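Omission of a single protein chain aside, the complex is shown with its protein chains in their original locations.
Moving on, here comes chain A:
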Amino acid sequence: MTRLVDVAQKIRSKNAGPFWLTIDIFCGDAERFERVRAGLDTQHVAALFRIPSQTLKRFDIADLNTIKLSLPRPNIQGMPADRDMHGASFANLLMEIEGF
């Protein structure tokens, strides 16, 4: 099975302030953007983060061949339950999605 990391050029996650997480999937070109756009199931991504899909904001940005996903941080940055201060590791969950 082809994973998202094998199709996309770069996947990064970052804090967007202490309360939000934002994930950018840079696809590299229009052909791969279309593959990812069609194949990436928003509900599946929401399930990975265990949140309702309406909480997940998705932007398909054709001009940049990029898909952006934003969600409230799984734990507020720096709370005892937070494991990743800068939020950069959450991108790994996306990388391993299969079926592209």
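General remarks:
The definition used in the following text is that a contact is a pair of C-beta atoms (placed from the backbone, for glycine too) under 8 Å apart; a residue touches a chain by one contact, two chains touch by 3 or more; residues count from 1.
Just so it is clear, contacts and distances are computed from a predicted model.
Per its UniProt entry, the chain excluded from the display bears the name "Acyclic terpene utilisation N-terminal domain-containing protein", taken from "Carbon monoxide dehydrogenase", "Acyclic terpene utilisation N-terminal domain-containing protein", "Cytochrome c oxidase subunit 2" or "NADH-quinone oxidoreductase subunit H". Residues of chain A in touch with the missing chain: 14-20, 22, 24, 26, 48-50, 57, 59, 61, 63-64, 66, 68, 70, 72-74, 76-80, 83-86, 89-90, 92-93, 96.
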